[in-house]
Structure formats: structure tokens, C-alpha cells
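All protein chains but one are shown at their positions in the complex.
Note that the chains take the letters A and B in the order they are written out, and that residue 1 is the start of every chain.
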Amino acid sequence: MSLDKEYLTINLGPTHPATHGVFQNIIQVDGERIVSAEPTIGYIHRAFEKLAEHRPFYQITPITDRLNYCSSPINNIGWHLAVEKLLAVQTPKRVDYMRVIIMELARISDHIICNSILGVDTGAFSGFLYLFKQREFIYEIYEEICGTRLTTNIGRIGGFERDFNDIVFEKLEKFLLSFKEALEEFESLFNRNRIFMDRTIGVGKISSQMALDYGFTGPNLRATGVDYDVRVMSTYASYEDFEFDIPIGTTGDTYDRFMVRNAEMWQSLSIIRQALDKMPIGPYFADVPEFYLPPKQDVYHYMEALIYHFKVVMGEIPVPSGEIYSAVEAGNGELGFYLVSDGGRTPFRLHFRRPCFIYYQAYPKIIEGELLSDAIITLSSLNVIAGELDA
Amino acid sequence: MDFNNDLIASLKTEIPNGVLAVDSQTDIFTVTLERSHLIQVMAYLKTAVGFSFLTDLCGIHYPDLLSLGVVYHLHDLKNNRRIRLKTFVNQDNPVLDSVTAIFPAANWMERETYDFFGIQFENHPCLRRILNEDDMSYFPMRKEYPLEDASRTDKQDDMFGR
Partner (left out) sequence: MTNPNQEPKKVNMADAPEGIQGQGFFLTSLQKAVGLARKHSLWPLPFATSCCGIEFMATMASHYDFARFGSERPSFSPRQADLLMVMGTVAKKLGPVLRQVYEQMAEPKWVMAVGACASSGGIFDTYSVLQGIDKVIPVDVYVPGCPPRPEQIIDGLIQIQELASKESLNRRNSPEYQALLNQYGFQ
């Protein structure tokens, strides 16, 4: 004779304060322990891939912003790199260094959100307030470069629309100093904090074999011990000129993911410092007149420039046909763009390899047997962004 | 490249009739496979050759050729090599074997491909729609369907250039 067990079904619904984004998990619990979980996603499915088939290449950049909206410059620059790979365009060194600075700033801003929200979920609200002040400084730098705070649409195919002016460099220098102090303060609050360590060590463990099987990339994979970083393996935008370490963890639990993201923020600061010190002089755009808008002065005075401006914006430029796969190291892992062009003004097929979508499928396996409150902490530390999940 | 030629030669000996076409002019070495030998080739590439990481899986629709395709990107992390595999099925009866048993990461990616294109993956643990509503009656990424919802009433198409 066996005792009949009855499991309680809980709906960790789409609207929940601790799931940072709209995804649903229907969890079966035995007391406090999770027996099984079934995720449902698609609550902000915006059909990016279908939308991209109807927009010229120049107009796809704003929709790539909205993939991982916490670090949208990385998505923009990833898309520009993909198109430049299709067109076989070589960008000048100055453009590469400017892109590196912007991408590392975006990586810092993505990790700030993940780590400070992990602090809020364990009950410590102050870290969130201290670090969000630093995010306002990053937003000011973006505003100086491209005009907007969050959904940046930064840069152009071939480079940038304007060079960094003195205010940008001044703000970058000030940011490097102030963020260093703020991050040290944040680490002093969390890294050796008894309560935080008790809540996060041993929680949500992933072995490196399981992580590789499930297609993990980015900080979640590096926390398990595998040092796969797209900036090193398939290098782009002159990352080979910079010296940086790849921080890795050992057990792949929540504490390791937190520490890996903190260490990556330190590495990003060092890369920005190196880029500022070694910034080469040169043009800030490549010579691609079919895709790069001509300067506004010329558009108002010369007929050819006006015609090119019209053709670029309306997408009347023939694109070479072919297919490419290009990847960048986004805040959450390998963000890939699989682009198939048939020579028309819009892509024939554009597929985004979104890291969140791929590693979130392992979530039910990770939380099996864990306590319910640990499952919430695991979800925060995996940094699942709903925009990237649903696309 | 020698590695690529050796790979094709060994694939042709191990699994004859598996490889339909080879393209070494694209950025990543591309191999088109016969759909009935898909699982064998995948297993061989994972265990014997070392392409153990599935980077991406997506569908593609060629209405002129009346075929739906699936494109796989694999990555050998130890030697830093990538490979692209393609396989095509007829668009009227799109049935393909699922590679979830070999690469667990393919689970949701195949569900997404089913949701968008309607390709049925055999032996998939749980093949149902993932991003769209469960009761949607058509497969939206196929080229014959429009981007906008046909039943929306608030926008006039001629004002928007459609």
C-alpha cells in the first residue's frame, strides 16, 4: 500500500513581481519542493522575423534594439556587423574602437540590471538604487552619441553618423571613475554578505556538460567553467587588439553567475580604458555610399547626395545575394544573425539566434527538486529578458 | 580546405547517399543533406568528428521551389570550427526527424520552427506551438501570409502604402 500524494499546482503567472518579464510557469509543488514545471512563453511575441522580411536593411536596426532592450547597442552593432559581412565591407579602426566602447558600456548596463535585481529579489533594495544612478550616466553618454536613452538605434551600416565629440570623452572619463567607486561599494555589500551567500550558494546548480547540451552561452555558461566567449573565438570589431580576461566559475550556481557578471563588469571597464587610451585617428565611417547616408550639408546642396539619401532610406539599393551567419557576444551570450539575401531590397530570411530562448528551455530541469523561493532566485540570476525570449 | 574535404570524404564513406550538395564558397562550410539520413549524419558529426554544440536551428521557406528547409549550425568548440547543414522537404507534406535526442538544445528551436512553418518533427517530446497562440490556424512565417493581421479595422491600407 502506498500513500497517495497530491501535488499542488501553482501558476507563477505572466504578471508576477519576481519574474522580470512576461513568462508563465505552471509549477507542481510537493510542500515547498518543486516536482515539475512547465513554462509558457510568447506573451510579447512581436514577430520580428516576419517584420524584418518587409523592411529594408537600413530600417531593421530599430527593431533589433528591442530584442535585448537592456543592452540595445550590442544588438544594433551586431546587426551592422552582419550586414557588413554580407557586403564584405572593412570598417576603419576608429569605427571598431568606438563600437567596442559602446558595446562594453552596454554590457555593463545589462549586468547592472541583472545583479541589482538579483539583490532586490533576495531583499536588498539599496544596491539597486546605488547602481541605477550609474546607469543614468551611461544613458547620458548614449544621448550624447545618438540622441536616445534606451532604444538607441546607434551607428550606421559602415560606421557612425557623427564622431565622438569632446563631451562624450569627458563623460566617459567621469563615468570610469564614478562607476569604479560604485561597483566597489556594491561588491562590499554583496560579495561576502552572509545572508546573500546563504541564499545563493548551491542554488540552481548546472553542470558544464548539461549547459553545453542545452546550448548555453554567455555568463551562464562561463559560470559552469567553460570559457567560451564569442569575442575571442570568432573575433570581431578589433577585439584582438585588447587584453582582457574571461572570468569563469566552478559550480554554475547562482552565486557563481553573480560573481562572473561582477567580474565581467570589471573587465569591461578595463577594455573601455584601453580603447580610450589607444583610440586611433581616422574616419568614423567606411566608404559604402550605397548604405551610408551622405553628410547633411551635401544633401542640401548636391543632387547626387540627395538621390543617394533617398535611395538609402527607401532601400532601393541592390544587395548582393548570399547567406551569412554572424555572431556577437551580447549580455546573455551568443547573439547570432542568420541572414539570407536574394538580391531584393529586404532580406529573404532573417533569423535571430537569441541566447535567452535557448537557455530558458533548461529551466524546468534546473529547478527540479529545489525549493520554490530558490527557483525565483535562479530565474533572476539566469537573466531572462522577455523581449529576447519571444522576439 | 583539407579538413572540409576530409570530412566530406569520410561522410560519404560512412553514410553513403547522405550528402546531396556541398558549398565551400559561403562564409561557413555548408552541406545539404538527404532528409532520411539526417539523424545518422548528426550523430556521426557529434560523436566522431566533434561538432558537439548546436548553435542554431531555423526554418526557411522557398515558395518557388515548393519546399521548406531547416538549417542547422553546429560548432566544434575545441577546434573552433563551424559547419552549416541544410535539409529540405516538400511543403505539402513537411515531415522531418527530430534531433532532440542528439542535441537537447533543439527542443524549443524545433517547436519554434513548427510554429512558424508547420514542419512536423517526428519523435519530438512535445511538439506544439510555442510563441503563437495554441489555436492559431495557419503557419505565419510562410511567404503566402501577410505581416498584418487580416482582421484589424483601425488602419486604412492605402494610406500606409499597402
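Note that a residue touches a chain if its C-beta (ideal position, glycine included) is under 8 Å from a C-beta of that chain, and two chains touch if they have at least 3 such contacts.
Nothing here was measured: the structure is a model prediction, and the numbers come from that model.
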| item | value |
| --- | --- |
| Contacts of the hidden chain among displayed chains | A, B |
| Sole contact to the chain not displayed, among A:A47, A:L105, A:I157 or A:V288 | A:A47 |
| Selected from A:D4, A:E136 or A:D166 as touching the chain missing from the view | A:E136 |
| Residue ranges of chain B at the interface with the undisplayed chain | 131-133, 140, 145-150, 152, 154-155 |
| Touching residues on chain A - with respect to the absent chain | 13-17, 21-22, 42-47, 50-51, 62-63, 65-66, 69-70, 113, 128-129, 132-133, 135-136, 139, 149-151, 386-387, 390 |
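Throughout what follows, only the chains that are shown with their structure count from here on.
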| item | value |
| --- | --- |
| For chain A paired with chain B, centre-to-centre distance based on mean C-alpha positions, whole Å | 25 |
| Touching residues on chain B, where the partner in the complex is chain A | 26-28, 52-56, 58, 60-61, 71, 73, 77, 80, 82, 84, 103-105, 107-109, 112, 116, 129-133, 140-141, 147 |
| List of chain A residues in touch with chain B within their complex | 41-42, 45, 47, 49-51, 53-54, 85, 212-215, 226, 228, 233-234, 322-325, 327, 334, 336, 338, 340, 349, 351, 353, 357-358, 360-362, 390-391 |
